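As structure tokens, the structure follows; a few thoughts come after it.
Removed: one protein chain of the complex. Kept in place: all other protein chains.
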Amino acid sequence: CPTAPAADQPLAKITVQLDWIAEPEHGGFYQAQARGFFRDAGLDVTLLPGGPGAFVMPSVATGKADVGQADSTNALLQQGEGLPVIQFAAVFQDDPSGILIHADSPVRTFADLQGKTIIARPEWAFLKFLQKKYALTFNVVPQNFSVAAFLGNKSALQQGYFIAEPFHIVQAGGKMPRFLATWDAGFRSYAVLVTNTKFAREHPAELRAFVRAYVRGWRDYLEGDPTPAHAALKKANPGNTDEFMMFSRKMLLDEKLVTGRDSNGGPQLIGRLDPARYATQISQLEDLGILKKSKLTPAQAMTTEFLPR
Amino acid sequence: MSVPPIVEFHEVTKRFGDGPLVLDRLSLAAQPGDFLAVIGPSGCGKSTLLRLIAGLSPVTAGRLTVDDLTPADAAAELAFVFQEPTLLPWLTVAENVELAQKLRGTPAAARAATRQGALDLVRLADRGGAYPRQLSGGQKMRVSLARALSLSPKILLLDEPFGALDEMTREHLNEELLAIREQKAWTAFFVTHSVSEAVFLSNRILVMSANPGRIHTEIRVDLPYPRTNDTRLSRAYHDLVAAGSRLLRSVEEISPVASRA
Amino acid sequence: MSVPPIVEFHEVTKRFGDGPLVLDRLSLAAQPGDFLAVIGPSGCGKSTLLRLIAGLSPVTAGRLTVDDLTPADAAAELAFVFQEPTLLPWLTVAENVELAQKLRGTPAAARAATRQGALDLVRLADRGGAYPRQLSGGQKMRVSLARALSLSPKILLLDEPFGALDEMTREHLNEELLAIREQKAWTAFFVTHSVSEAVFLSNRILVMSANPGRIHTEIRVDLPYPRTNDTRLSRAYHDLVAAGSRLLRSVEEISPVASRA
Amino acid sequence: MSRKFLNVLLPAATGALVIALWYGVHFWLAAEMRFLLPTPDAILAALRDNGDALWRAALNTTAGALLGFLLAVVVSIALGLGLSLSSLVRASLYPYLMILQMTPIIVIAPILVLWVGPGLRSVTVITFLICFFPLVVNTTQGLISTDRHLVELFRMWRATRGQQLLHLRVPAALPYFFTGLRIAATLAPIGALVGDYTAGSSAGDGGGLGFSALIYSSQAKYPALFATAAVTCLLGFIFTAAVLALSWLALHKWHDSYERADK
Partner (left out) sequence: MSRKFLNVLLPAATGALVIALWYGVHFWLAAEMRFLLPTPDAILAALRDNGDALWRAALNTTAGALLGFLLAVVVSIALGLGLSLSSLVRASLYPYLMILQMTPIIVIAPILVLWVGPGLRSVTVITFLICFFPLVVNTTQGLISTDRHLVELFRMWRATRGQQLLHLRVPAALPYFFTGLRIAATLAPIGALVGDYTAGSSAGDGGGLGFSALIYSSQAKYPALFATAAVTCLLGFIFTAAVLALSWLALHKWHDSYERADK
């Protein structure tokens, strides 16, 4: 149980740079904020919605934001370039980015991607991983945060955030797409929270309190009544309709993104990071040649220090 | 007269926008082969008169026919030497002279011959390769003239072509002009400030008065062509020049110059 | 002489780039108050001579001093009426005339008075509000002249200012010019093609020959100032005009015009 | 048919043609592709439905566009004046201006966002970066294209450099300058939009049109996306109309591009 702050003690300020505009993927934050969990933990948390120009890692690295949301793969690559940032908690146990496939497409497995065109962010490391692991060649066309190209082409394959894009596709008159998940290929990227090393050094107590409140927020959002978060999300981004938010939340639950898909999954895993998985990820990225060999160890990349004991 | 006039003004009035009257009910008929000199005070409408004939500016009222058509429709071939030298700055002298013929599709060899002849005439045969900005003022005017002559036009409009030239070049060109006229039967309108030049060249002199522009008097010049240096020494010539000068002076006195200040 | 020359050419040579010689070792001294007329065939270098004095173009060899300094450094106030009217198209006639004084910081009231006087002089008082493109050729030249006169310069460079004007306006302006000269002691270089105009206005006439440009002869005009219409009727005047014309003719005959074709 | 009548008719006819063509293409498209090009009426409906949100976004973007545009004008005039001094100065500075123009926004954006902060300030700078180059190039070219006879006149009057600029080079450069201004007026709203979605912030005021475009695009709300584009265009038209009016005021009395046959 969090220690109640003394009434006279000022709240510690923490600024969070989100990776995208406010959506249910940030449900943990908004529920914790709306229910006052952060405040209870003695924190005054500001949530900065993102977008394609959020520049989460540079913001955190330079201290413009104290905490940021990112995916662990990109975070590792940037840490490999020396950005003074450390990953300290999980948002999702597996990154929900995957490949969306039309319901009636003949593509069923990763091997079927051979020779195809995939609409995706060119910087997405998973693509390289697939090419190497399955000896595939395919063509990449940039994804511009839009499902138009997917909708307009019956044979399109597109990178998508599984908890959001399918909803828009269905809304626009498409069929619910299928999904090739990164984890099925053995590419286990987290969605994570990062902070800069200086902040981690100087504010361990606040970070610990922060993670606890955040985990509590997620749990409350997923297990309890999501209404407070949804009201706040709608306020931050009027594009969040109730249907959309319920859809996203359902996907989070169904795919056990927050609590973990593995056998050990469950509420106790919320926010947890596994150094062993990091070791695997680092060696995978080294094998792909996009992370320089022996530049980074799991201990440099992440810490479990701030996770609830 | 049996031959219809090639240029006919019938009560032609001209004003620019809502400005003052520039030409006031002007009537005039030029027969084919006429060499009309136009003299008159600065700003009386001489250039405007030529521009109307060329169809560069519409008449405000009245009727103006060229070759029995409106100036815009007239098929008569015109050449105009503007008061200010109007050369294409990106072409050399030779190219400037040849251009109009090139547009007509004259073959290169023929063009070159005509061009050479015209430049010889204005004594600029050696400057064919120069660009306009390398020429003196008088040289530019001479190029303009060469260009006009090389067109063998039916109607030649000359707006003070020799104003920027020294007397001798001027006389030389006057004589050349008349020599060409013996072969090509163009009709010429020739604006000048020199009464003697007007008398030497033309068979009719229009003396204009200003504000508004009107034809005050027409002087018939009955000196026989071809005219030579001897003409300049003749009694008749001198009398005409004297009469012209007197007329011009009287015209300027009646023209209310700068009266609306 | 005790007074130092205000403009002095010493063996001045001029060529453009690697073109032919334009001025060839030309020497000349103008005393303050001199009214020098420059006559000569088209292209002989008259405009170039004036441009050298104005410092618009550097001499190729020799020494040219204006007020004992190089033309570029000379503090002497110059006014130049270019051979082609050079008006700012975005200013009205009045604004064009006033501009140079405005740049000097003359107060508006004084400027307006000067401008009005100058425009009256060239008989364009009523066209102050017109834009240059609404003027006739002669009107534009007169505006240029008005602008130059309104500057009360120490040295006045006039490049055929009256070429585009009818005789009467021309004579009127000639007389005005001399009248002003009585009050303001400028030194004038006056390019003209009219020998009679040169004789009427100047105390010295430079007769130039061409290719390359040289001063062939200088004619002293010892007619007394002020000169009036009576001057034009005097014997001495006529003799000088006749002599000048003869000289000009001879000069043109020796000038190898278009010889390098 | 009177000229005045034609002056209204022809643009209207072209407009009608474009709209007809638009519908034509829409229905010519395979049914499942049609959503990509919503019909004008659908766009109008979206404009109405999202009126409030678009209005707020447009205000944000207008602020960025206007500030960036004005900054570009001021800086371009200053730079143009400097560059017009001599070909030496041009050779020395021009490459660096080009670099400024050619550096991709995605390279600059993080620096900008971290330095000047996201939102209006970054949007203004990005708009500036997108607008200024055509203006500088046109202004400079205008300033160095002055008629040499007029330049000589000023030299003879011993006009100071400043006077020569003010009274000669600047007015003579106006036709070029306004050409550049017309380009910049068109680039400003789109620049602000790009700025908004690379460095904008949805914090506080909910971002500008760039953010709206991004969100509508990601949510596949095409009519609303096109409505956003339409608002951007409208903004550009307003800017351009202002520039054209200024240009007319400055030039119609004397410049050949406004010359009409006399009547």
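In order of appearance the chains are A, B, C and D, and numbering begins at 1 in each one.
By our rule, a residue touches a chain if its C-beta (ideal position, glycine included) is under 8 Å from a C-beta of that chain, and two chains touch if they have at least 3 such contacts.
Keep in mind that what you see is a predicted model, and the values were worked out from it rather than measured.
Set against the missing chain, the residues A:10, A:106 or A:122 yield one that touches it, A:122.
Listed residues D:37, D:53 or D:116: the one in touch with the omitted chain is D:37. Considering the whole complex, the residue from D:42, D:137 or D:199 that touches the absent chain is D:137.
Where chain B meets the omitted chain, the residues involved are 54-56, 78-80, 82, 84, 86, 88-90, 99-100, 102-104, 131-133, 151. The missing chain lies against chain D, touching residues 6-7, 10-11, 13-14, 18, 33, 36-37, 88-89, 91-93, 95-96, 98-99, 101-104, 106-107, 110-111, 114, 133-134, 137-138, 141, 144-148, 175-176, 179, 182-183, 186-187, 189-190, 193-194, 197, 210, 213-214, 217, 225-226, 228-229, 232-233, 236-237, 240, 255-257, 259. Interface residues of chain A facing the missing partner chain: 57-58, 61-63, 74, 77-78, 80-84, 117, 119, 121-123, 139-142, 144-146, 148-149, 152-153, 196, 198, 290.
Everything that follows uses one rule, which is that only the chains that are shown with their structure count from here on.
Separating the CA-averaged centres of chain A and chain D is a span of 38 Å.
Shown for chain C are the residues in touch with two or more other chains, namely 84.
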